[in-house]
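One structure follows; several queries about it will come next.
For this view, one protein chain was removed and the others were kept in their places.
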Amino acid sequence: MAKGKYDLRVYPGFRAITLLCLVILYSPLIVVMAYSFNASPSITNWEGLSLRWYADVFTGPESAKFKAAARNSFVIALIAATVATAIATLSATAILRGGKFRLRTVSFGLISLPLMVPEIVTAVATLIFFNAIGFDRGLLTILLAHITFCIPFAYLPISARMQGIEATYEQAAMDLYATKRQAFTRVLLPLMAPGIVSGFILAFIVSLDDFIITNFVKGAGVETLPTAIFGAVKQGIKPNIMAISTMLLGVSVVMVTLSWLISRKDRKT
Amino acid sequence: MTSKTNDAIEVRNAVKRYGDFTALKRVSLTISDNEFFTLLGPSGCGKTTLLRMIAGFEDVTEGGIFLFGEEIEGLPPHKRPINTVFQNYALFPHMTVLDNVGFGLEMLGKSKSEARKRAGEVLEMVQLSQFSARKPSQLSGGQQQRVALARALAPRPKVLLLDEPLSALDLKLRKAMQIELKHLQKETGITFIFVTHDQEEALTMSDRVAVMSAGEVQQLGDARDIYERPRNMFVADFIGETNLLEVTVDRIEAGRAACHLGGGHRLTCDAVDGIGAGAKVHMSLRPERLFLSSAPTESESLKARVRENIFIGTDISTILDLDDGPEFRVRASNSSRGTSRVFEPGTEVFVNMEQGAARLLVD
Partner (left out) sequence: MAGGAATGGSSTSDTYAEARTWLLLPAWVTLGILVLAPVAIMLVYSFLTKEFRGGVIWEFSLGAYDQFFCNRGLFGDEPCSIEWTYIQIFWRSIWQAGAATLLSLAIGFPTAYFIATRPPRQRTLWVFLVTIPYWVNLLIRTVSMKFLLRDEGPLNDFLTGTGLLSEPLAIVNTNFAVQLGLFYSYLPFMVLPIYAAVERYNFALSEAASDLYAPRWTVLRRILLPSVKPGIIAGCILVFVPSLGSFLAPDLLGGARNFMIGSLIEEQFKGNAGNWPFGAAASMILLTMVLIILLIFARQQAKAEG
């Protein structure tokens, strides 16, 4: 009689599909990364390894445009993520530590609204809004729009973290003569730190990545990296674009990995 | 009977290893047809592993499992005419009670209407007919338990496995279900293999009990056997409350062993195979087989001092210090006869033994 484990949890083929899934997810990125090191100016032929397109990004004819776009992108991402994280932290405290109140569900719904409204609709609405109130489009409009859609991304890890912190910690602090403000800053906030860092990082990446909304609310001549890349890609995919993409991809992957390591280390302790 | 043998289940030299860890060390046992058989042991003793191997959820590393003489190892669970009542019932939350109970029959190829008809009958048997249209989440724990039972019985399995099915119920309901299960087993004539860590439950319900520990069967026998003639320390300690004393066997005469323990106290009890004169072994003294008196009633009464009386409802437990010896417990029933044998703390008393109270244990 045949022996061997009959494992109910194992479905034949599922492992293969998972691997196929990873291949689909990673092969385009790996191919672009590989071709960014191609010596050839053609994107079709391979002529050996070279860093010339990276040099081209920093010193080539378009370097000034890309540098300005990169500076805009990072400054906006930094400010938008900081502001969004602060707003999200305060909101999470109110929603999870503010007892039961009528506007609780409504507030949560409002915070998650940018996730539910299709991006293109948000983009159109924001553009029309700035137009209607006569607000000149430029860096500031981009920043305001970014803060808005970063809030839910910062909120999710922060609230998840706060849900895991029992209220008894703050109660213990107050029992030991801390005021509510002290209980918040000395006990809750330090315990929240990993969630706040994750929230900030996610908000930063989401801001850095955004194309559609930025494309609508940016003023003429103002570019962020994604809009600059999109503009360039419309003329065809060039090797220097692949070099920029690879660098930007690297930033995202490093930051996500960082956020993952923080949350994982935190879970172990 | 049905085929070559009258043994419903035979486990032959079954070993189960997970990597380096051996969960089951060469277990062999046979369970007769129409028997209520219990695997009893603390958590981690291998009883659930053994049950899951019989059900087909775990493979056997070595050895074999036979159902009425035919090897079933290698057959997936859905090809074994054996059903299980799961610990937390595992009722399908998206199906009604009726569809849960009819599921097995449907899988066996019965039409939906046939399955439902039989399911209705079984639900009647467990007195849940009026709930057949409900979802499991709308039932109480006790009702869910009955549905799980009905679901496992509906396909008329040759063997029914029960994995601590009563552990989630409160005490009163558990007691009622114990008796009901026992009746149900007699009514249906199906072999029940019951897993529990509750020794009282095991003794109440079972025809035979296998006491397991550390992946081995420590003792197999009927309830009386196991309670009154525990073979070793583990069984004596695990089943019921007992006093375990270190004794030295002085001599063996006419089937009786004369022993002494620290402080010069002397005791005589039935000799046990494998324990000879000079052996240092443990002796089990069941507290409810001991009674106290102000004067010695026999030559071997032990002199002791009462430390504390603890009221536990049906009984009163007395903790004593033996002169120059270990601590000791005696139980008296909370009745006029029993309480007449309870003494104030500090009193000097004598501990007397009823017939068969003391038992020598191997290792």
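Miscellaneous remarks
For reference, chains read A and B in written order, and residue numbers begin at 1 within each chain.
What we mean here is this: a contact is a pair of C-beta atoms (placed from the backbone, for glycine too) under 8 Å apart; a residue touches a chain by one contact, two chains touch by 3 or more.
Predicted, not measured: the structure shown is a model, and the values here were computed from it.
Listed by label, the shown chains that the missing chain touches in the whole complex are A, B. For the chain left out of this panel, the touching residue among A:S50, A:S63 or A:S252 is A:S252.
Contact with the omitted chain, checked across A:V57, A:A70, A:I151 or A:V222, is made by A:I151.
Residues of chain A in touch with the missing chain: 8-11, 13-15, 17-18, 20-22, 24-29, 31-32, 35, 43-44, 86-88, 90-91, 93-101, 103, 107, 110-111, 113-114, 116-122, 124-129, 131-132, 144-145, 147-148, 151, 163, 167, 170-171, 174-180, 183-184, 205, 208-209, 211-212, 216, 226, 229-230, 233, 237, 241-242, 245, 248-249, 252-253, 255-257, 260, 264. Taking the whole complex into account, chain B touches the unshown chain at residues 55-57, 76-79, 82-84, 86-88, 90-94, 103-104, 107-108, 151-152, 155.
The criterion applied here is as follows: only the chains that are shown with their structure count from here on.
The touching residues of chain A, when paired with chain B in their complex, are 1-6, 8.
Chain B contributes residues 56-60, 71, 73-77 to its touches with chain A in the complex.
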